[in-house]
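Our next item is chain A:
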Amino acid sequence: MKKKFGITLMALLLVAALGGCAGGKNPEDKSSEASNTTAESSAPGQQSVDPNASKDAKYGGKVVVGVQQDIDSLDPHKATAAGTKEILFNIFEGLLKVNENGSLICAVASDYSVSEDGLTYTFTLRDNVKFHNGNNVTAEDVKYSLERASGLLDGTPLISSLKTLKSVDIVDEHTVQVTTESANLELIYSFTTAIIPKGSGEAEGSNPIGTGPFSFVSYKPQEGLVVKKNPYYWQEGLPYLDEVNFKIVSGADSALLELKGHSIDLYSYLTDSQAAELANDYQILAAPSDALQALFLNNAEAPFTDVRVRQAVCYAMDRDLANEFVTGGNSAIISAPMLPTLKDYYEDLNGIYGTGANVEKAKQLLTEAGYPNGIEFSVKVPSNYEAHVQTAEVLADQMKAANINLKIELVDWNTWLEDVYKGRKYVATLCAITSDMTPSYLMVRFQSGHGKNFINFASTAYDEAYQKAEKSMKLDEKAGFYKQAEKIFVEEAGTAFIQDPPITIALNKDLAGYKFYPIYVQDMSTVYFTNK
Partner candidate 1 sequence: MKKVGAWFKKQNAYFLVGLVMTGLAVMLGILSFFWTPYSTTAMSAAERFHGPSLRHLFGTDNFGRDIFSRVMQGIGTTVIVSSLIVVISAGAGILIGAITGYFGGILDEIIMRITDAVNAFPSILLALVVISILGSGKQNVIFSLGIVFAPSYVRIVRSEFIRLRDADFVCRARLMGVKKLRILFIHILPNIWSVFWVSVTIGFNNAILAESGMSYLGIGVQPPDASLGKMLSDAQGYLGRAPWYALAPGLTIVWIVLGFSLLSEGIRRKEAGKR
Partner candidate 2 sequence: MIKIKHLSVAFDGPEVVKDVSFEIGDGEILGVVGESGSGKSVTALTLMGLVAETARVTSGKIYYDDQLLLEAGVPRNTALYREYQGQKMSMVFQEPMTSLNPTMKVGAQVEEVLILHDRQGSSIETKKESKAPEAKKGLAGWHQRQREEKERRKARVLDALRGVGLRDVERVYDCYPHQLSGGMRQRVMIAMAVILHPGLIIADEPTTALDVTVQNQIIDLLKKINQEQKNSLLFITHDLNLARRLCDRILVMQDGCIVEEGITEEIFSDPRGEYTKKLISAVPGRTGKKKSTHQKLKEAQREKGDGKKQELKPLVEVRDLNVSYRENANSLFGKTIKKTVVQNATFDLYEGEILGLVGESGCGKTTLSKAILGLNKMVEGSIIHHSNSPQMVFQDPYSSLNPSKTIGWLLQEPLRAQGILDPSKAMTEKDRVAAAYDMLHKVGLKDKYFTRRPSQLSGGQRQRISIGQALITRPGLVIADEPVSALDVTIQAQILDLIRSLQEELKTAFLFISHDINVIYQVSDRIMVMKDGRILEIGDTEEIFRNPKDPYTKELLR
């Protein structure tokens, strides 16, 4: 585990967050439901193939993957939409790469080390990694990519977490050294930033070229993006498929029709009832998602300025019912802003308000807060998310019992972004926020006055706990502070979290090898047609 790194604090963090490049099996790894194997950490040049796969795996074939959102950019450094990153994951790789366990593995780099002060990162490049155009990846390319993404090239950082980079230096042909302004344990994740050929960001009309398992073939707005097998891929034996077509479908309803017509081989984000409808024709797989659904309450708007009213809402809410109706009971009920999959940091706080409805308690709190006749408020729901609309409908019906009347107001997504998320002009909204693998991602925003604190949550206790967690250099301690912050947040009833809905996918019965990731990507490199 600690073979390569002498730095304890680094390792402590990495236990949860990083897999070392040459480490052994990670005891903390959770297995994803789709693949019952844990990836072997890959030594340079070593194969990393599902052992079960070799038996019936077949090379070749074309697969159509239904995706919901159109590509926002083909530039891996500029793309921001989750829906784009999910596809570009197959084309681009960074020095490091996330695996299905959420651990970091080496990709373009074969090894790396961090200086004791945490300010210098040294990456050793893997031999013979080739771009899709057949050129070898050189230190120059790595330097160019990192400088471009961090803004060292032209002053505008494209990836904001990299803006602390001070310099990228080529030590020798195979070694690149990166220095930063300040030490940050979570910075290592940013080295998943795509490595692209030197100068490709400027060249006129250049196609996206990366080092990923698939290479870019074509993209048509509204239709989709096609990729083909990268013959030079450094992980031998991967990928299996010859061609993957990421096809954009216009909506959940047409996706269902297309699935029924077998125009799509793989589709994620099924609703529970859609999954039930497809159960005969497809393999249905599910795993926890990276999204937390909540009834967000605007702490700066009456009646939610009063903590008792917020608590009343939490008590009155029947999360079990929402889970049952909307996700068929497959969600994880949550109360705090932390993904349950981040086990080290997650604290089960469902006991505070209970998962069912506590009508009496809710009524009592409302009366105390001066609302003996109950409250009525408008809930803005983005209309393109059917699951949220349905959840809102369930809650509206169920919370009436506690004299809490939700008036659902559907808004289009951009209006939601503008008015609710940015403008904070709302009383309550039902939506979800997504997380990445860092615990701070969700927690940072609830500090008083934070730019992303769209619920206007304000608690000095929370702020203190969070800041301690952020500064802490010890995992246990860090986790402790995070948990403390979570508890404060839940007790203050900053917002009424509901559930972590599962990702449910439909997979062609002839396909296997699909891996779920704790982040939002579709890794097609391990998917193969079975011999059946």
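Candidates were picked such that all candidates are chains of the complex that A comes from, given by their letters.
Simple rule for what comes next: a residue touches a chain if its C-beta (ideal position, glycine included) is under 8 Å from a C-beta of that chain, and two chains touch if they have at least 3 such contacts; residues count from 1.
Predicted model only: the values in this text are computed from it and were never measured.
Picking from 1 or 2, the partner of chain A by touch in this complex is candidate 1. Of all the residues in chain A, the ones that touch candidate 1 in their complex are 252-253, 256-257, 260, 271, 273-274, 276-277, 321, 324-325, 381-383, 386, 389-390, 392-394, 396-398, 407-412, 415.
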